[in-house]
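My questions all concern the structure below.
The complex appears here minus one protein chain, its other protein chains still in place.
Per-chain residue numbering starts at 1, and chain names A and B are given in the order in which the chains are listed.
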Amino acid sequence: MSLDLFVSHYNYWVVIFLMMVGFYILISRGNLIKKIVGLNVFQTAVFMLYISMGKISGGTPPILVDPKGEGKGHGGAETVGEAAAEIVYSNPLPHVLILTAIVVGIATTSVGLALAVRIKEAYGTMEEDEINRIEAETEAGE
Amino acid sequence: MSAHLPILQVVVPLLAAPLCAFLRNARAAAVIAVLASWATLAVALSLLGDVMSAGVISYEIGDWAPPLGIEYRVDIVNAWVLVIVSTIASVVAPYMITSVEDEVERRRIPLFHAAYLLCLAGLLGITITGDVFNVFVFLEISSLSAYALIAMGTRRRALTAAFRYLVMGTVGATFIVIGIGLLYVMTGSLNMADLAVLLPEVWDSRTVKVAYGFLGVGCCLKLALFPLHLWLPNAYAFAPSAVTAFLASTATKVAVYMLLRFFLTIFGAPFSFGVMGLDRVLLPLALAAVVTMSLVAIFQVDVKRLLAYSSVAQIGYMVLGLSFASVTGLTATLLHLFNHALMKGALFMAMGCVVYRIGSVHIDAMAGLGKRMPWTMAAFVVGGLSLVGVPLTVGFVSKWFLILGALERGWWPVAVVVLLASVLALVYVWRVVEAAYFRPAGGDEGTREAPWRLLVPTWVLVGANLYFGIGAARTARVAERAAEVLMTGVGP
Partner (left out) sequence: MREEVVVRVGAKILVPFIIMFALYVHFHGDYSPGGGFQAGVILAAAFVLLALVYGLEAVQRVLPPWFTRMCAALGVLIFAGVGVVTMLLGHNYLGYNALAPDPTHPEHGQHYGILLVELGVLVTVFGVMVTVFYLFAGRGRENS
């Protein structure tokens, strides 16, 4: 692999690094809260993947702009339509998808945290190995 | 209104869920849940009828034409899965009323029904949509509500089981998003039918192969294929009984459908079997699942967990059918989706009856139950025979097609393994039957038969096991046509 390819695809390296960091936290930590943090980092890596692929160099945010600066794009549809041919817009679709995925991520995080709180109340600990020990003891006691 | 059937399939439970959350009254919420479930069944059946006679139905959400807009696309394959999910839902929903009053805190019951309806809406949404990102959204709707449902189990281990499922399920779903993102990079499309057209041009690209891998692993996590099944046994064992019956017979089925959709419709059978060698990857995993998980099931003492391990083994059968890469094999897979939903639904519902009366499904606690709860245990026996694959039950039909598929490929050792695994199934079913019928009764003398409100739904599913076991021609015909659609790519 040439250095050029390495540098020009740097966004993917960032994504892979973040993803592996998240995955490592998820697997190696026994604390449930840290696991959720790892899961979050892991998901964020995917958000970065999507966002970076929607970027077009020199592209503006995908909101209709009026080059003369008159009005707000609202109402002046005809003039904007003509000018739009010269303006490069970034692809909005990945952003929309990721907005959805972020919402999903928040929901997952709050369900995970809620479960962690209730586990703490039920077992008195949030460390996975202690929970496993308590579970093994109760199972042996049955 | 019939033009709007595809969207009604999802919107009815989706609207019913917040209504349930509004209500303070447990009974009223339960009635809404039952009515909504029955409505989805009516919609699913008429969709299947329409598709069988008129071909593919496409519905444009918000009047935006595909491939730009989101399309709901019903062909014979997902109409079939919709019928499976809504059938189970409409049988489990009435059962849930009584079972849940016993197992869930009273003030949480309306929210429980709301979560159940959201889960149902999510599962139906995954099945009906023709847009890959929509699949992810509905997948998370169904999964998040499933985590909440499982965590409402009576024992505290339900919480850790739900947490583990949450972690593994989220990793699986995130893998699927990565796969979808990579497909979008290569084709610029999210519409399934459009992707199927665009992908063959970029088959050679490494990105597409990586996307294939991510989607495969993500789906296999969700459907609990053998080495990725670790979340399943505890989640099913500690969830409330009605939830176990519902999830065991729908959630994994929908995940299998998702796998079939991604691999056969979007990538296409020539890519999956020709380029990627999917059959060679899945065959050993499926066989390992069938054999090892049946063996593990034999040594379980908690009957719900025994059945959960058996579920992992049965999922092995479904994946086995796919790995034959033939119409017969896929027919077996699609038939087994339906048949396994019927048998596992009946078995877990019978276990729910036992929990309702004696509060435990430990195998020792069930000693002598055959006399005290004759109808419940008879339901378990019929469901168990179906699981083993005795003729006149639906289990036999699935195994018949599986063995046909194996022999068609000339893989007779596979056929032998399927038969041997049936013997293992006989062993673990027998352990429960032995305890219930041939051991002296211990414990409470006053244990009575479960109430009819639990028994009737259970026996409806048991009856379906026999009805579709004897009259297998109808289901087999639908499954065969669906298999042909999958193997030939985009529907007619």
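Here is the rule we go by: contacts are C-beta pairs under 8 Å (C-beta built on N, C-alpha and C of every residue); 3 or more make two chains touch, one makes a residue touch a chain.
As the structure is a prediction and not an experimental result, all values here were calculated from the model.
Of A:3, A:63 or A:140, it is A:63 that touches the chain left out of the display. Mapped onto chain B, the footprint of the missing chain covers residues 4, 7, 11, 14-15, 17-19, 21-22, 59-63, 114. Where chain A meets the omitted chain, the residues involved are 61, 63-64, 72-74, 99, 103, 110, 113-114, 117, 121.
Just so we're on the same page, only the chains that are shown with their structure count from here on.
Those residues of chain B that touch chain A in the complex are listed here as 133, 136-137, 140, 144, 147-148, 151, 156-157, 159-160, 162-163, 166-167, 170-171, 174, 177-178, 181, 184-185, 362.
Partner chain B is touched in their complex by these residues of chain A: 23, 26, 32, 35, 39, 42-43, 46, 49-50, 53, 93-94, 97, 100-101, 104, 107-108, 111-112, 115-116, 118-119, 122-123, 131, 135, 142.
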